[in-house]
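Left out: one protein chain. Kept in place: all the others.
All chains are identified by letter, namely A and B, in their written order; residue positions are counted from 1 within each chain.
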Amino acid sequence: MDYIKIIIIAIIVNNIILSQFLGICSFLGVTGKVSTAIGMGAAVTFVIAMGNAITYLIQTFILIPYHIEFLQTITFIFVVAFLVQIVEIIVKKSMPPLYQALGIYLPLITTNCATLAVALLAVQKSFTLVESVVFASATGVGYTLALVLMAGIREQMEINGYPKGMKGFPMTLVIGSLLALAFMGFSGLVK
Amino acid sequence: MESTLKNMVLSLTLISMAMVAGLGFVYELTKDTIAKAEKQKEVSAVKDVLPSFDNNPIAEMKEIDGLTFYPAKKNGQSVGCAVKTFTNKAFSGRFDLMVGFLADGTIKTIVVLEQKETPGLGAKMTEPKFKNQFNGKNPAQFSLLVKKDGGKVDAISAATISSRAFCDGVQKAYDLYMKNFVHSTSGEAAKSDSTAVKGGTHE
Partner (left out) sequence: MSNFKVFTNGIIKENPTFVMVLGTCPVLAITTTGFNGVGMGLATAFVLVLSNIIISILKNYIPDKVRIAVFITIIATCVSVVELLMKAYTPELYKSLGIFIPLIVVNCLVLGRAEAFAQKRGVWASALDGLGMGLGFTLALTLISIVREILGNGSIFGFPFLPAEADKILLFILPPGAFLTYGLLFAVMNALKRKANI
């Protein structure tokens, strides 16, 4: 498959949040402000791109040759958790300002289902190593896009009044619904 | 519990080992049932899509270009073939079909093996209204394209992508079947159509 197609599909047509419902927790949780949404998006993009490269190698050179594919879930989640730890240590040592900005979002990435899901999806779609990493990076960009859109709208919504029962999560979900509807318009974009 | 390096490493290792051992045990326990469940659907689909036969198509299966062929014979004569085909062009990626062909390439029946299309839209391809329109049609005359693209297939409303993908899967099965299984005796049907079957039979 050519890379442009993978990128367009991953970013807008099959947007990970708005059409695949992965990483919804952070979509609802950390979209209060545009700046935090960007930070979270960047951290997740980095982790899934790295994670996909490693899980691809594990799948091809360990799990398949030894016929232990049933250990896939366990090994993949370990890779993700391990990677998050490494990223945290490296960022803390070498880029303190970025570490300050990302703060608590880094450890949270471990339980972000987007990270594990992208690794599993890449295996399902039998991508090559390069395709897998391209797919992961593009998915990360799509994730960031959805987060930033949502955060921008929510910042505006703060100023407006709406029924009390809708406050918080219900309103966020309804906004999500409208965003998903808008993204459905892209569905015929790539044949 | 207090954390010391020794007990951290020890507990993590022991618990991981116990867990993996337990998982391995369950895997051994369910392995055969899983293999059977996976095969079961295919075997019954093969029977559903073929005309009556007296050989064992499962034993005679062949894999060509990722598609699986189950040839059916009666009294030693080929009566058709069940083809497990797939498409990657669907709305949610891939789906698998089992297509039954008669000896001359006419489609007998189609069974949807596995699909992840949207319920209420693309998933309607499992309904008789859509998939039965192929029954008894020979792709040599019945162009396997949706009407929008100039073919003869009625697409599922609001699910053109899924309908196109369905045709793609069937077409792939037909092309390979004609190329590899149908010899000069029944080549007439294939030759008459030059658009759908590019170089269908040069045996």
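Assorted remarks:
Here, contacts are C-beta pairs under 8 Å (C-beta built on N, C-alpha and C of every residue); 3 or more make two chains touch, one makes a residue touch a chain.
On a predicted model such as this, the values are computed, not experimentally measured, just so you know.
Looking at the complex as a whole, the chain kept out of the display touches A, B.
Of the options A:7, A:42, A:98 or A:120, the residue whose C-beta touches the omitted chain is A:120.
When the omitted chain is restored, the residue from A:73, A:100 or A:128 that touches it is A:73.
Across A:65, A:97 or A:165, the residue that sits in touch with the chain not pictured is A:165. For chain A, the residues touching the chain absent from view are 18-25, 28, 70-74, 77-78, 81, 110-113, 115-117, 120-121, 124, 163-167, 169-174, 176-178, 180-181, 183-184. Residue-level contact of chain B with the missing chain is found at 1-4, 7-8, 11-12, 15-16, 19-20, 22-23, 26-27, 30, 33-34, 37-38, 41, 114, 116, 118-121, 158.
Keep in mind that, in the parts below, only the chains that are shown with their structure count from here on.
Work out the mean CA point of chain A and of chain B, and you get 32 Å between them.
Of all residues in chain B, only 19-20, 23-24, 27, 89, 91, 93, 161 touch chain A in the complex they form. Contact residues of chain A toward chain B in the complex are 70-71, 74, 125, 187-188, 191.
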